[in-house]
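First the structure, in the form of structure tokens, and then the observations on it.
Heads up, one of the protein chains got dropped from this complex, but the rest are sitting where they should.
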Amino acid sequence: MKQAKVLVFLIVSSFLFAHDHDLENSRKIIFPDIPGYRTLKCDLHQHTVFSDGAVWPTVRVAEAVIDNLDAIAVTEHLEYQPHKDDIPHPDRNRAYEIESKASENDSLIIISGSEITRSMPPGHSNAIFLTDANKLLLDDPLEVFKAAKEQGAFTFWNHPNWTAHRKDGIATLTDMHKMLIKEGLLNGIEVVNEYTYSDEALQIALDNNLTMLGTSDIHGIIDWEYDVPGGGHRPVTLVFANEKSTNGIKQGLENRRTVVFFNDMLIGRPEHLLPLLKASVTISEAKYQKGKQVLNVTLHNNTSCEFQLQNKSKYTLHNSGDLVTIKPLSDITIEVKTIEVLDKVKLNFTVLNAVTAPATHPDVEFEIDLKGTN
Amino acid sequence: MKQAKVLVFLIVSSFLFAHDHDLENSRKIIFPDIPGYRTLKCDLHQHTVFSDGAVWPTVRVAEAVIDNLDAIAVTEHLEYQPHKDDIPHPDRNRAYEIESKASENDSLIIISGSEITRSMPPGHSNAIFLTDANKLLLDDPLEVFKAAKEQGAFTFWNHPNWTAHRKDGIATLTDMHKMLIKEGLLNGIEVVNEYTYSDEALQIALDNNLTMLGTSDIHGIIDWEYDVPGGGHRPVTLVFANEKSTNGIKQGLENRRTVVFFNDMLIGRPEHLLPLLKASVTISEAKYQKGKQVLNVTLHNNTSCEFQLQNKSKYTLHNSGDLVTIKPLSDITIEVKTIEVLDKVKLNFTVLNAVTAPATHPDVEFEIDLKGTN
Amino acid sequence: MKQAKVLVFLIVSSFLFAHDHDLENSRKIIFPDIPGYRTLKCDLHQHTVFSDGAVWPTVRVAEAVIDNLDAIAVTEHLEYQPHKDDIPHPDRNRAYEIESKASENDSLIIISGSEITRSMPPGHSNAIFLTDANKLLLDDPLEVFKAAKEQGAFTFWNHPNWTAHRKDGIATLTDMHKMLIKEGLLNGIEVVNEYTYSDEALQIALDNNLTMLGTSDIHGIIDWEYDVPGGGHRPVTLVFANEKSTNGIKQGLENRRTVVFFNDMLIGRPEHLLPLLKASVTISEAKYQKGKQVLNVTLHNNTSCEFQLQNKSKYTLHNSGDLVTIKPLSDITIEVKTIEVLDKVKLNFTVLNAVTAPATHPDVEFEIDLKGTN
Partner (left out) sequence: MKQAKVLVFLIVSSFLFAHDHDLENSRKIIFPDIPGYRTLKCDLHQHTVFSDGAVWPTVRVAEAVIDNLDAIAVTEHLEYQPHKDDIPHPDRNRAYEIESKASENDSLIIISGSEITRSMPPGHSNAIFLTDANKLLLDDPLEVFKAAKEQGAFTFWNHPNWTAHRKDGIATLTDMHKMLIKEGLLNGIEVVNEYTYSDEALQIALDNNLTMLGTSDIHGIIDWEYDVPGGGHRPVTLVFANEKSTNGIKQGLENRRTVVFFNDMLIGRPEHLLPLLKASVTISEAKYQKGKQVLNVTLHNNTSCEFQLQNKSKYTLHNSGDLVTIKPLSDITIEVKTIEVLDKVKLNFTVLNAVTAPATHPDVEFEIDLKGTN
């Protein structure tokens, strides 16, 4: 009945919003900025009917807008074109073109890209920020990486833990990967792809100075794959950028300024993860109970990520054990037994749902100045 | 990452089901069979990227399976091909071919069809049960209807209330429609399309002996358009068929054996709507309160449709006024004040959410035999 | 651990509110004022441990506050004292005294009263606005009514449909009731008590010029009896008062200015029910669809009552049949097919969930002035 695709999704969105305000809000992916940078929520690996995805590119735009993303990349398979009987000889920039047009009234950034789709080595990789994807249609994989580089692309290894390529799911660099990294032809690695996370990929990122990424690699529909009605979210790469622009994201990625959000987990280098944690959980109120030596501290979670904190302070808590859970975008009040009424209180927590290296959980510290309030 | 589209949706579905059992159940469209016929839930007007829809045909199959449909029709626009730059000269049977393949392991029936897409008159019409849609690519609309007829098609007028064609939204037969009906070239009419319902279309169906249909005319994603997480459903045509088969549905449609389900409304001719209502709300228990002249009657709603009944019995109710609501797939117990303890009790209700003609609501009667139970 | 009962409930309430904002809001009973009167939500029949209830009087106050009531009455049984072994010779004003103290920081009004608890006739009656309940401890029931009258009480017949007193549940005046009414000793009648409604009591109220009341007659816990977590509400009497005060309520009751709210049903005389309906469902926006003869009208429900409207306008609707449901405190937009673009549009609906007499549903009319907006 309706004939304009973009219109369909604008209407769809307003319908959705009119009928289910909770879903409208709960599906938004929200993270605060950190000092010096904007925190941009990016899903940099996606497919449409222009390779092996199941939707027209406009759907990717509509999904990203309602999920509150700042940027998505178009990364159709270069070599894998199962719809070629129906969509013959496609211009490899075509999906990008459609998404760019569909998003022109939104603040969503569309990044051009391609998935270099080879058997191992090197497996699959994404090259993004391309100027012309067609120029990557070359036989020799090395030539493809070089062609991408010539266009100034940022390139990352996709799902190094993929069991179709490694039956044990253990991400491991091959000689070819080592060479690509050395030559500056491979800049990042997915530590999260779709439903999977890889401690080994995280270690490779750390050992080889690679940018960490988390992507949905979506082929179907976000709502279905990530149980959005049940409160789920797709994985995203949080990029810390000087500005909200294509170039801002590119510089952020090139400088490895990323944290990956996957289910309720955050993965990143300490230099970015720690400021993000600091901005994510903040103290909204701290006050001694009247006439008591028990300090009520209200912690606010400014994000879409549930936090699991383990109390490492020198004080015990009056209303819980050492495990403290803070639901997304919610408050909790902990009651801290400081023995005496103090002017300064330091609280320390291990963030169990965050990692800076395999099985390595960062600590956060809150310094509370109570002078004049007691 | 995943490369087989069909597989995507199988996996997607099981993921969905694993995580949100409520949604898995609440989204299913459920109606009971009626004496002599199976009640088949059909959505006979749908689009994909092969005309102006936003998804690959496999998505239509996945949606229909989780919505518990029995059949869907593929009805791409013949003349309106906004994706033709990307999908040039398509075989007009192609979407049907893909959906047929995608559903081969399901019991879902895929019906071939096409939307004849003209300005008024005759506007848009669907021809379904085609053998070759390409043969309908003809200039003269009358020739198209004839070509469809030659293939044994069942043909219906789409959204006769569409405000792009009638700015007042009032469905009205043109001379051309009258001629098509007279010649047997137009067999049905949508009384429901997408979010709209037309009393005038219902009257036209009754006056001209046309089959009544209700369709989603889906272009985007069912979950978004019909607030599925909030408990919504797409509109469907319930076809009363001798058997669950393409032919069974065809015969049902040709013999006008349909009821339309739209939001919590049911629209149909008395000869089909009444047996459906009888099968939809049944008495699961009836028993006098101990030592009282008050009869507890438990009504069970066997459907996905909420019922609004208005008590027209000669008895009043002890636990409500005359308006009785029964939620989908739920029980309620009404307490009937029969003055004396009776062996036979007749209850009468007007079904406010059902219509057999504009503003005409059918009555249902329950005869309860209590002999030997008191 | 905690020792102050009132404190318990203050703390309890804030805990509840902190943890479940939806329940905090959804349990509130909300109705708008009408021209000339405040609409006060009153539950005028309640029990505590001071007769046969299961809670200390403070609980009644806490429940009423979170349910957003304006007033509750204390109506312990005078003659039925099953806890007398534990609470011997109680001052019959005692529960009132405790509730008054517990509510002194709230705006909740506590009304003193007693339930005159006799076998039939006259069955049970409440006398409220008493100055000293102890003075009603008399043998002859007629003397009790007279003693209440001397204190200026307002008196009403409780659950005339109670199957313990009438096995058929049919409210019927006895000679004694007729005499009490004639003498001005019986002023009102419960058309709703706990889970029950009585068409016959409604007719008695109309025929005998009695005030209509609906009460919870709560003995246990409101949350349990009325499925508050599932969205339920206790029945209340809406009293239309000149001011929010004990006296305002008394005058409202004496002048029969009431509407009863029970489940999603409203029961009252037209002179009060109609202005309430007018204030309850209002038009928040009306605008023609651009270039169409279809008028979008947004109806807002300002109450905790779900409305079921049946369209009786001369226009049909584009997005629904004639049954229009408006959820509590929500908007819906109906699309009215006015054939031409009009400057004035009249819409008429029967309010199916409201009654002014048995099986008699009032109509509401909306006059929409669109001059200058088209």
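We just call them A, B and C in the order they show up, numbering each chain from 1.
One rule holds in what follows: a residue touches a chain if its C-beta (ideal position, glycine included) is under 8 Å from a C-beta of that chain, and two chains touch if they have at least 3 such contacts.
Given the structure is predicted, the values throughout are model-derived calculations rather than measurements.
S.K.: Among the options C:Trp162, C:Phe240, C:Tyr288 or C:Phe349, which residue touches the chain absent from this view?
M.R.: The one listed residue touching the chain not shown is C:Trp162.
S.K.: Touch as defined at the start, partner being the missing chain; which of C:Ile221, C:Ala279, C:Leu329 or C:Ala357 qualifies?
M.R.: The missing chain is touched by C:Ile221.
S.K.: Which residue among A:Asp22, A:Glu271 or A:Asp322 touches the omitted chain?
M.R.: Final answer for the missing-chain contact: A:Asp322.
S.K.: Which subunit C residues touch the hidden chain?
M.R.: With respect to the unshown chain, the touching residues of subunit C are 1-3, 5, 8-9, 12-13, 15-16, 19-20, 23, 49-50, 52-56, 58-59, 62, 80, 82-83, 86-88, 90, 94, 124, 158-159, 162, 193-194, 217, 219-221, 223-225, 227-230, 232.
S.K.: Which parts of subunit A face the unshown chain closely enough to count as touching?
M.R.: These residues touch the chain not displayed: 161, 163, 167-170, 195-200, 263-265, 267, 289, 291-294, 308, 310-311, 316-323, 325, 335, 337-340, 352-353, 355, 358-359.
Methods note: only the chains that are shown with their structure count from here on.
S.K.: Please identify which chain has its centre, taken as the mean of its CA atoms, farthest from the centre of subunit C.
M.R.: A
S.K.: Please work out the Cα centroid separation of subunit A and subunit C, and write it as a whole number of Å.
M.R.: About 52 Å, centre to centre.
S.K.: Which residues does subunit C have that touch at least 2 chains other than itself?
M.R.: Touching at least two other chains: none.
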